[in-house]
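Just one protein chain is left out here, and the rest sit where they should.
All chains are identified by letter, namely A and B, in their written order; residue positions are counted from 1 within each chain.
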Amino acid sequence: MLAFSYVVAPHAETALSLVCGGSNATFIAGGTDILQLLQEGVIAPPSLIDINALPFSGVQTEQGEARIGALTRLSDVADDPGIRQRFPLLVQALQETASPQVRNMATVGGNLLQRTRCLYFRDATVPCNKRQPGSGCPAWDGLNRINAIFGGSDRCIAANPGDMAVALLALDADLLVQNVEGERRMRLADLYRMPDENPQHETTLASGELITAVLLPSNEAAGHSYYLKVRDRASFEWALVSVAAALEMDGTRVHRARIVAGGVGTKPWRLMRVEEALQGRPLTPDLARQAGNRAGDGAAPRAGNAFKVPMLQRAVERALLTAGGIA
Amino acid sequence: MDSQGPLPSTPASRFDIGLIVNGTSHRLAVDARTTLLDALRDRLHLTGTKRGCDLGQCGACTVLLEGRRINACLTLAVMVHGRAITTIEGIATDGELHPMQTAFVQHDAFQCGYCTPGQIMSAIGLLNESRTTDEATIREHMSGNICRCGAYTNIVAAVRDAAARGS
Partner (left out) sequence: MNSVVGQPISRVDGPAKVTGHAIYAAEFNLRNMVHAALVHSTIAHGRIDQLDTRDAEQEPGVLAVISHLNAERLPYEPLEKRPPVDPKAGEQLHVFQGPEILFVGQPIAVVIAETVEQARTAAALVQVAYHEQVATTEVRHDRAQPPTEASSKAGRGGGSRGDAEKAFAKAPVKVDMWCSHDREHHNAVEPHATIAEWFGDHLTLYDKSQWVDNVRSEIAHVFGMPAENIRVVSPFVGGAFGSALRTWPHVTIAALAARQVGRAVRLELTRRELYVSVGYRPRTEQHMQLGAEADGRLVAIIQDAVAPTSVYEEYAERTADPVLRTYSCPNVQARYRLAPVNANTPCPMRAPGIATGVMALEIAMDELADGLGMDPIELRLRNYAENDEAKGVPWSSKALRECYQTAADRFLWSRRSAPPRSMRNGRLLIGYGMATAFYPAERAPASVQAILYANDTAVVRTASSDMGPGTYTAMTQLAADTLGLPIERVHFELGDTEMPKAPVHGGSMTLASVGTAVVDACKALMANLPAGEMAEGHGARLRRAGLESLTATGHSEPGDEANKYSSAGFGAVFAEVWVDPDFGTVRVPRIVGAYDVGRVINPKIARSQCLGGMVGGIGMALMEQAEWDARLGRVMNANLAEYLVPVNADVTDLDVTFVRSSDEIFNPLGAKGLAEIALCGVAPAIANAVYHATGKRVRHLPIMPEKLLVD
C-alpha cells in the first residue's frame, strides 16, 4: 500500500471539489473494496476523501418512490421494514452479499461501484487492460471461470461482481448523482459502461461525481420476485450466476417482467430476450423453461466459463418459477 | 486533542487519533494508511484481534464497532477516530468469561485458536442482531469467519448454547 493523504469531507461541496479536476483523489465510504484494492496495490490514489460524514444515509419508504441514501450500510437496507415489505427482491440480494461484517460496513453507493473480481485485475503483477490500459487481457485465453459471457471482448471480459446492482436494475432503480454544478438524476441502467476500447472506464460518472441516493419506483412485483444466486460454496462468495426476477402479474399472466442476471456480464445484464418471451403470457413451467432457454442468447462464453450458459438458463427458469409461485 | 476532537480539515497523511477500545480512551499517532487492525495489534498491542488476510476474506479480525461486527482490516484507523471499539480483550467482566467464551471452551469450538477471537466477536455481533433462532441461520450468518481447523459444527453448538443462556 503506497502512502496517501486523507481527509474527512464535512460537506458534499468539499468532497466534490477535492475530487474533481484530475486530482485522482478517491472517495472512500465503507472501504470494503477500496481497502482490498489498496492492500493489493491495484490502486494507489494520492488521496482518499472520506464521505461518511455527508448526509446521505437512511431509507425512506413511506409511499411512492422509495429513497435509499447512498451511505446507508447494506445491512441497514436489508433490515429496513419498509424495504422488506416493498422490495423483498433487494433484501434477498443483500442477504446473500459478502459476509455479515462486510454488510455492516459496505455502503449502497460503494457497492454499486465495486470493482471486478477478475483474477488478473486483482493481481497487480500481471497485465490487465482495466488496471493498466493497453497491457492486455490474460483472462481472454486464460483463467476465465468467473468472467463474463456477455459484453466482453478480447480487451476485457471482467464480470461485474455485484448482487445488489442486479436486484436494483430489476427494480428499475434510478440514481441521484451530485457534482459541483448540482444534482442530476440518472437511470441505474445508464451507470455502467461496456468495456469496449476502454475497460478502465467502468461507469458514466464523471470525475468528481458522487452517487447520493438510489430511488426505487413503486412496483407491483413485491409478491412475485425472487433473487437466485448460484455459487460454489454455500455462502460468502460472489455469484457464479445470479438472477433477479421481478414480475408484475395480471392474474396468471405476466404483465411486465424485468429479468437481470449477475456474474455473467461485464455489467449487470438485463435479459431482454427472456422478458420478451414472458410478456403477456401465462406463467407456466413450460413458459419458464422456454424463457430460461432464451437467457443464453447472445452469450459469447470462453473455455473456462461456458458452463455459465446452461447454468444461467436453468437459473432463470428456477427464478421465474419461484417468483411466480409455481415452483 | 481529546479522543472526540475533530481531525484536520485538510488532507494529511499523519494523524493523532483517539480510539475508545473496550471502554478505555487511547490516543495514538497513525498514518492515513494504518488499518484499524494494525492500530490494535501493533500500536495498542491488543493482539487478540487476529490478522488472517488483510482483505476481509477470513473474519479473523472481527471486532465490534459500536456493537456491530466489522472487519478491522477493512477499516482505516483514522476512519474510526473517536469511536468505540470492542475487542476480544474487552468482553470478559471482572475476570469472568463472557458466556460466549465459556460456550466456546465447553463445546471445543476451536482447535488452533487463531480464528477464535474473530469467531467469538462475530457470534456476539450475531447475538446483538438476534439471529440465533436456528442452526441454519447461525451457519449462514457465521459464514464470514473462516475456521480452517473446521470447528464449524462446534461453533454452531456454542453459539446456540450461549444464546440460550442469555435468553
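Some notes on this structure:
Please note the rule applied: a residue touches a chain if its C-beta (ideal position, glycine included) is under 8 Å from a C-beta of that chain, and two chains touch if they have at least 3 such contacts.
Everything quoted here is computed from the prediction, not taken from an experiment.
Shown chains touched by the undisplayed chain in the intact complex: A, B. Checked against the full complex, the candidates A:240, A:257 or A:323 give a single residue touching the omitted chain, namely A:240. When you scan A:120, A:150, A:227 or A:269 for touch with the missing chain, the hit is A:120.
Touching residues on chain A toward the chain that is not drawn are 1-3, 39-41, 117, 119-120, 122-123, 125-126, 138, 142-143, 145-146, 230-238, 240-241, 306-307, 310-311, 314-315, 317-318.
Mapped onto chain B, contacts with the missing chain fall at residues 31, 33-34, 38, 41-42, 45-55, 57-58, 60, 87-89, 92, 97, 101, 104-106, 108, 110-117, 120, 138-140, 142-156.
Here is the rule we use: only the chains that are shown with their structure count from here on.
A straight line joining the Cα centres of chain A and chain B is 28 Å long. On chain A, the positions that touch chain B within their shared complex are 1-8, 10, 18, 25, 28, 30-32, 35-36, 38-40, 47-50, 52, 75, 98-102, 104-105, 234-236.
Residues of chain B that touch chain A in their complex: 7-13, 15, 31-33, 35, 54-56, 59, 62, 65, 68-71, 73-76, 78-79, 122, 125-126, 129, 139-141, 143-145.
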